[in-house]
Structure formats: C-alpha cells, structure tokens
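A selection of the complex's chains, in situ.
Think of it as A, B and C in the order they're written, each chain with its own count starting at 1.
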Amino acid sequence: MARRNRQSRASSSRKKAPPKPKSAGAGANAIRLFDFEELARQRLPQMVYDYIAGGAGDEITLRRNRECFEAIRLKPRVLVDVSRLDTSLELFGQRLAFPILLAPTAYHKLVHPEGELATACGAAAAGATLVVSSFATTSLEDIARSATGALWFQLYIPADRSLTRDLIQRAEAAGCKALVVTVDTPVLGQREREMRGNFHLPPGMERVNLKGLGQRETELGHFELGGIYTPLLDASLTWKAIDWICSLAKTPVVLKGILSAEDAKLAAEHGAAGVIVSNHGARNLDTTPAAIEALPRVAEAVEGRIPVLMDGGIRRGTDVVKALGLGARAVLIGRPYLWGLAVDGASGVERVLKILFTELKAAMALCGRPTLASIDRSVLWPDR
Amino acid sequence: MARRNRQSRASSSRKKAPPKPKSAGAGANAIRLFDFEELARQRLPQMVYDYIAGGAGDEITLRRNRECFEAIRLKPRVLVDVSRLDTSLELFGQRLAFPILLAPTAYHKLVHPEGELATACGAAAAGATLVVSSFATTSLEDIARSATGALWFQLYIPADRSLTRDLIQRAEAAGCKALVVTVDTPVLGQREREMRGNFHLPPGMERVNLKGLGQRETELGHFELGGIYTPLLDASLTWKAIDWICSLAKTPVVLKGILSAEDAKLAAEHGAAGVIVSNHGARNLDTTPAAIEALPRVAEAVEGRIPVLMDGGIRRGTDVVKALGLGARAVLIGRPYLWGLAVDGASGVERVLKILFTELKAAMALCGRPTLASIDRSVLWPDR
Amino acid sequence: MARRNRQSRASSSRKKAPPKPKSAGAGANAIRLFDFEELARQRLPQMVYDYIAGGAGDEITLRRNRECFEAIRLKPRVLVDVSRLDTSLELFGQRLAFPILLAPTAYHKLVHPEGELATACGAAAAGATLVVSSFATTSLEDIARSATGALWFQLYIPADRSLTRDLIQRAEAAGCKALVVTVDTPVLGQREREMRGNFHLPPGMERVNLKGLGQRETELGHFELGGIYTPLLDASLTWKAIDWICSLAKTPVVLKGILSAEDAKLAAEHGAAGVIVSNHGARNLDTTPAAIEALPRVAEAVEGRIPVLMDGGIRRGTDVVKALGLGARAVLIGRPYLWGLAVDGASGVERVLKILFTELKAAMALCGRPTLASIDRSVLWPDR
C-alpha cells in the first residue's frame, strides 16, 4: 500500500519514477561517502547540486566543519577484545542500533523522484531514524505510512503559531517519536550558490506540509537586497516559544542549532529533551565554529542533564568516534544521504548509512573501544 | 544643479560621460563585494586596477587583512528577538544609519569619468558618509555642492603648512563634518604594482585640491632608487602638528593610520576626537599586523575615551560584526566601493554599500544581536 | 646453494627471474629515497603500487607521518670532532652497524620476482636486519637459508593458536633473533586504494607461511560492507596472548603498533622485550597521531626499562636523528625499501639503505653528534 502510494506520487513528478533501486545501482562501487558526493555531482542538475552542497558566505565554516574533524587525532588502544562490538544506544526512550541519524533536509523530490519516501525506505533498511523536514516535498503522513523505521519531525516556527500547533499534532499523530525545533534560523543565511543558481522549486513540487505559507517559486525566502526577513520564519522567536512548544508536545522536544554553552544551558532549563549542536550545515552564518568545535563546550555546559547530539561534517566512522569522545550521544548526517538518494534512491541512502556504520565499527575496533559507553575523552589524543 | 555640474565636468574627461547609471547596470547581478572586484578587474585598465588592488612589498599584509577576518569565529546566540534591528549610531555628533563609512581614496576619475561626484552620489543614496581624499580629482567644493549626504575630509600634511590651513578652512567651509588626518605616511610605501605599471595620472586629471604642490605626472611621489621622500608628504611631522591642527579645526580631528596602543594613547592625549586603526589598506609598510589584529589593543589602550574606527579588509557583514566586537565603533571600506564605482558609477557604489549593509543585518540577526550596543566581545568565539 | 634455490623459485613466478641486479641498475642515479618512490611508481603495476603506497581512509595520517618529521627542527652544534662517527648499537643482544632495520611488509614477490630473497640479500649487503613478515610470499626457512644477514620474524596472531605456536618455533629454528608481534590490527583498516584497485594476489603467489588459513584470492581479509572481521586476525586478542607468547618464545618478543603511553607501560609489565611505536604505516586507523608524535610519550612511559623503536615516515637521515633524539633506539623503514626492491631488486634495497645510512652520518656530523649515545633531546630545537 505504501509502495503503491509512492509510485503513484512519483509518476506525477518530473521524471518517470524508476523501479525501486537495487543494490546493483550506480553507487554499488562507492566505498566511501565522498564517492557518493562525486557521483551525485555528476548526476544532479547544477541548481540542485549547488543547493545541497553550498554553504553561507565564503563557505569558510563549510570547509571548517571538515577541517576540524580531520585535525582531531584518535588514540588507539591495543589488545582489547573487540570481537564483539555493541553500537546500540537508548535515546529519548528509543533503542537505536547505532548512533547515526538522518538530519532534516528539505526538498528530497528535487534529488530523486521518489523523494522522502525513498529516503525513509533507505533509512529503515539500514535501521536508522529519519528526521523529516517541515520543508519536505511529501506530506508527513505519507512518509509515516510508508516508513517502516522510526521517524522524528523537524519544525520551523513561522509567525502563524496555529500552523506550528497543527504540525506538532500531525507529527505526533503520524507516530513521529521526537520533535526537532530548529532555533538557529531567524533569518535565512547568505547562501550564494542558491542566489547565483536562481534556486527554485520546479512546478508541481511544493512544501506540502506548510500549505498556507507562501508556496510560489519566488517566495523561497532568499532575501532581496535590503531585506532579510521571510514569512517562512519568525524572527521574533524567543525562549517563550520553546516553553509553549514543550507544553504542547507529547514527544521529546529537541533543539537544533545550539552552538554556545549559554544557549545549551538555557535549553536544559527550558525543558528541552536534548540539543543538537549544529551550524545548520554551515548554511546560515559563515565563520561560526565548526560544530565539532562547539560540541565539547555544549556537552560541558549541560553536564549530562540532557543528551547532546551533533551534526555538521560527519563523513567517516572516525568522525563519529570523535564526536562521541567529545560528548555527543549520537550524530546526524545530512548531505551524505542526499548524495546517496541522488545516486541510487533508497538503496543509495541505505548504502551510505551502512558504509558509515561499517566504518564506525572498524574505528571502534581499532581504537579498542567495544561499546559506545567505552568511548570517552580518552579516545582522543591530547593536544598537548 | 549638482547634477548639471557633474555632467559638465564629466564631459571634459577622457570618455564621454555615460548617463547616470541605473540599477540595471553591470553590477546588478553582483551579490557580494567580491563580485564587484572581479567585474572591476574586467573593466578597468590594468594600470588603474593594479593601482587600486596593489599593496606594499610582497603584499603579505594585504592578504593578512583578509585572512585574519576569515580566521575570527563568531558565536551565534539563538532565540533572541531580532525582528527589529537597530544599526544606527551617533558618531562625532552625527547620526549614522549604519556603522560603515567610505574611506578616503585617491583619483576617482581614474575609475569612472564622473569621479568623486558619482561616489558621493552613491554614498548618499545608501545613506553613508564619504571621507573625501585630499588626492581627489574633483574639488572638494564641487563634491560638497553635489553631495546630498554627509562628507568628511581627509588631509595629508605637506611641508607647506599654509596649504594645510587652507584645506582645513575650505573643508569646514564646504560643510565637511570631520577632518581625517592620515598619520601613517611620512614616506610612500613600496607599491610595486604601481612601479611596474608605471602608474601616472593621465593628462587632464590632477589633484585639484592641492594646487601649488607638484602636479606633473612624474611627481606622483613614487620614490626613485635611493630616495624615499616626496614633496607631497612631510616626513618631519610629529605630534606637534596634531596639536596645531586640533587648535585650528572646528570639526573633530580623527587620526587615521594608528596601529599601536602607544600611538592610540598619544592620540587621545593630543586631543584627537577619534582614531582609525588602519594599515593604509596594506599599501605602506608590508608585514604590519592586519588592522583587525591591531584593533583590540588600540581599543583597550584608549579605554573608551575616544571612538575607535577601523579599515582594512572589510568585505562581509560578518567582518563588520567582528570589528565591532573587537572594539570598533564603525568601519570604513575602500577598495570595495571603488570596484562598485568602476562597474556602475554611483549605482555601483550604492549597491556595494547596500549589499554590505544587508549582510550586516543578516549577521546581527543570526548572531542574536539586535542592536550595535549589544555587540561586544561575547559575539566572538573565544580562542581557547 | 641459496642462490640456486632462489633462482628455481623465481622461475615459477609470473616473469622470468632477471639475473641478480647489479649496481648499474635503474636506481643507480637515485640519490634520495624519494627518487626510488618515483622510479617504483613508473615500474610497478598500478595495483601493486597502490597497495604499497596507500594508507587508511583519507590518508591524513599517511601525510602526517611525513609532515611531523618535516616540522621538527634540529639544533646543530659546531666545532665538535666528527671525523670519526660511531653509528653502531647493541639491541636485544645483537650488534647492529646502524640503527635502521627493515620493517615487516607483505608479499615481496608482488614487487619483484625474487621477492623476500632479494630483500634479504640487499639487507645483508647493507648490513641491516630484516624483519620477515608472516605474510611473506617466501617460506621463512627459504629466506633464512638464503640470508647472510640477521633476521627477525613478525607475527600476526590468528584465532588458531597452534599456528602461532608453530610459527614461533619455525622462526626460532630458522635462526630469527627476535619475534615482532603486531598488536595494532584486530581488524584491517579502511584501505581504499586496495578496495578500489581490487587488490589480490595473482595465481601462484600465496602466504606460504600461513598454510591452513585461507589462501584464496577472495580471502585477503578486506572487509565487505557490514563486516569488519577476517579469519587472518583474532579480534579477541588481549594481553593474555602476549603473556602466552612471552612464555613460549626463546627470543625477545617485541610488540609492534604501540602508540599510547598506557599500552607502552602494559607492554613492559607483560614482559615485552621492546616496543615499536607505529601506526602501521598509516594503513589501519586514519587520524591517529604520526608515529613520531607518539614516540616521546611512549619513551617517557617506559622510562628506559625496554628499548623503544619506531617506524612511520622515515625518509631522511635527519629523520633518524630526530627519532633518536625523541627516545628511539632504532628505526625501521617499510615503503622505501620496497621501492628499492621494485626498481633494482637486492641492489635497490641495498642502495636505499646505504643512502639513508650516508645521510644519517652526514646529519650526525652536521649536528655535532659523533655517536648514537650523544644524540638526545638536546639535538632538537626547542619549540619555545
């Protein structure tokens, strides 16, 4: 039923929907996440590739998100029994097979005709939780009906709060197990690849979960010279809105886009169930710290009261170990699964996740850390 | 009347004056200041491009002015109401709409046939103050008559002090609201792009405000082998000259070209109304610190007694926030508005300023700083 | 007898064995180890070149192994009598002419038809000790019969301990003077050049010392997606296995692959005769420290109780001096002698060693250190 639904939807998109991708697809020889990036670059229209790949401003933070991971050194321990690895964890009452989630990203139908349904299918196949974006091109109910794996839902909060209330209720009704509230975007960032490429949604594609807000191509919110506000986002948002959402939600409320220790403390005080350390994939404010730089301060600030997650630059199993060593309970990936989606649909998403999971296991074994609990600061080579 | 005057002047310059540029000009698609740099490079004669772009010696400081801005990290705060931003400030009794001025730069007619009149027009359209250079190719009275926005006047002090006295009186009579005295140039820097390109003013273009000093093409002051002095500049200048100027001037005297804490203190003691931290656009002494590196020490040295401004490397709204976070009350841009002038005349200047202003607003919003007063050191990510 | 034996073996390999290389071979004009790398790159099949050259993951540690050596500065002393240099040392009861050994590396027949016999011949000609790999393509008895120089033997420990016991006994019976137990490889690293190049042993080439373990091409142990274990390696290995080997062995047991101070202390406590600081040529876990970064901590941790050796990135005589200055008693080279082997067989191996030895002597002379004992921390320029 879910599959039929997906096919009928897909047939209305710009290309005829391909049959469900099999593992012998274009990404079958990809052996690392960067391979998917290159394959996606070759396949995607330039406008879409740039939309996904780009960062804010001069993309200094975009590069920094990677450079900082690369500069962190691991300290392997030897002669530890790593013949059995336990990568599982409990998070907000859910059991996860491994500490890697799919971060919310917009407009999957731009990337693949099956859109979010393919993403959810691939995530489920790999055993990972997908955080559905409120800018999805598929209705959250359709995704939930189709998905066999766990879903969370991400919220932007526009000025019209009734829309927010509706979305929360719809997400919870559809079975989403957590609400991720993006708090780092009172205005959109200076995303110049989008401006240059005249980014827009093609006819027939829309933010279906946000009906009532502007849907026209010209209303994507990329600010005109002089203006920085968009109706999609409420720039007057304060911690009071978080209080209101926490009072409304029955599922855990996770704040995404925290970088400072100060805001992390406030998040815990205002009832957030967790925080996601993130610079929005380097798409908002250029020259913020890399997410992995901000992580240890946030982790220290919350003192274990609530779980800390992070995203931004994860491309390798070693990156996951580093994030965990610096205080993250789990990480999220964004662009990498979109490359997978572009290359091979659901199978591509699944393969991306499995490669990363395999790398994580190898890294744990080579570090001499057989469980997630055994990964702490001591897995990192001290700076001095 | 101002417009007519401008047109008649323009008709006497090397090219026929174009009609007043409209926003559909060559820079209409430029979305960042660097775009104007590239467009200007394509349009300007090599000699002029190199004159503007070049720095002293090996251009180490030229690069450093940018690299240091890029390396500074911002610390965003979230869930602050940024739906209303106040970018205005009071400076030397003037109200500025935003903390960005146009630094004094020479010879605008080399860049565009309308020269300084176009610059003043663009600055006024954007609501910014222009600091007119004493090396302008338009008389300061003509600029003042034409300009609808605020002007300051910049002074070099040649050995002949009567000329200085005249200039101060002329500038004040013309309504300039502050005097900027450049103190970092007892001799000219080793500007090798100028030497190599045999930089000179074409026939019919001259430093009209400095009649009485050498005007011949060969007297631009670029030192011959063995000599370092030029009649345009008094290498024997000391703080006594500043005392004299302060006693003479009715408008605030601002010293431009301060880098050290020691000189900043002396400036305050000798009656300067403010200082501009600057390495002269990296055109004088190579391997000085970047201006943004010097800024915090100067700000600390003056302890708020007088306002500190800075120029050197500002290309992004985030740079403005960083400078303010490190103690500047306002910043000045130089090369960027010359690129704008080269590309689109007054409209180009205006667009450059508006882009930067828009970026500043976005940066303030994304940092969670709705007013200039709310921008302090805490907007910077601490180094350790 | 040894030579005949080598020839008969060689004739069974894929190319007809060339006559014993003479010094007028392809490497005769090579004047530094990097020259051999380039010559080898030109000569070897891509698959083999990549197998040797590659590192794990993004090869960050591979580059770091070199970068860290390059960044260390030496402090020369002048006017010391260096007309006589003594490069000899005593190690595990053996007298070595100089502190450079040949690290264990696999599959020499891939590199040269004469394989390990040529390596052993070149090592002996240069007066250096060869550590034979348990992944040799020649039986250790054949190597031992042929070799005129000293041999050590390297062990991987598979789950089947009887094989280990046999190997130890065979190695000692063949006259190997030390056992090197590789402890840093419970699972294989993410060696992507091998995956990409579909690395395999060609027909007729095998791990002859490990008969009984998988020999098929598809069993080289490079993990399939999802799996990280290989029958070649026992991922459950702990310090108990070291105790067992130490109780079994009559020759000194040296642990290879120690990076942390903690493991170095454990090694000394568990009876190891020495440790080799190594990140496995950057082939296992990417983003470990460079071996030379880890060395001083290991040396400090063992406090001279057992000798510390190191490998990873040695390409210059100055590198040897630096390693000795940071606490190593001797160093091992891997890739460089394989380049020599590829270029000129035994003569290439010999020339590589002699170039490095000559450079070591020149470096000792120019540092004013006439003996190995005179090389201590003071040979390094202090960081601050």
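FYI, contacts are C-beta pairs under 8 Å (C-beta built on N, C-alpha and C of every residue); 3 or more make two chains touch, one makes a residue touch a chain.
Since this is a predicted model, take the numbers as computed values, not measurements.
Peer 1: Just want to confirm the stoichiometry: 3 copies shown, so how many copies does the whole thing hold?
Peer 2: The entire assembly in this structure file is built from 4 identical chains.
Note that only the chains that are shown with their structure count from here on.
Peer 1: Draw the chains as dots and join the ones that touch; what shape do you get: line, ring, star, complete or other?
Peer 2: It is a line, because the chains touch in a row without closing up.
Peer 1: What rotation angle superposes the Cα atoms of chain A onto chain B, in degrees to the nearest 5?
Peer 2: C-alpha superposition angle, chain A on chain B: 90 degrees.
Peer 1: Hey, how far is the Cα centre of chain B from the one of chain C, in Å?
Peer 2: Each chain reduced to its C-alpha mean, chain B and chain C end up 61 Å apart.
Peer 1: Based only on mean CA positions, could you tell me how far chain A sits from chain C in angstrom?
Peer 2: 43
Peer 1: Spell out, as numbers or ranges, the residues of chain A touching 2 or more other chains.
Peer 2: Chain A, residues with two or more chain partners: not present.
Peer 1: Spell out the part of chain A that touches chain B in their complex, as residue ranges.
Peer 2: Those in contact with chain B are residues 57-58, 60, 183-190, 192, 195-196, 223, 225-229, 234-239, 241-242, 255, 257-260, 262-263, 266, 279, 284-289, 293.
Peer 1: Could you pull out which chain B residues touch chain A in their complex?
Peer 2: Contact set of chain B toward chain A: 31-32, 70, 72-83, 316-318, 322, 351, 354-355, 357-359, 361-363, 365-368, 381.
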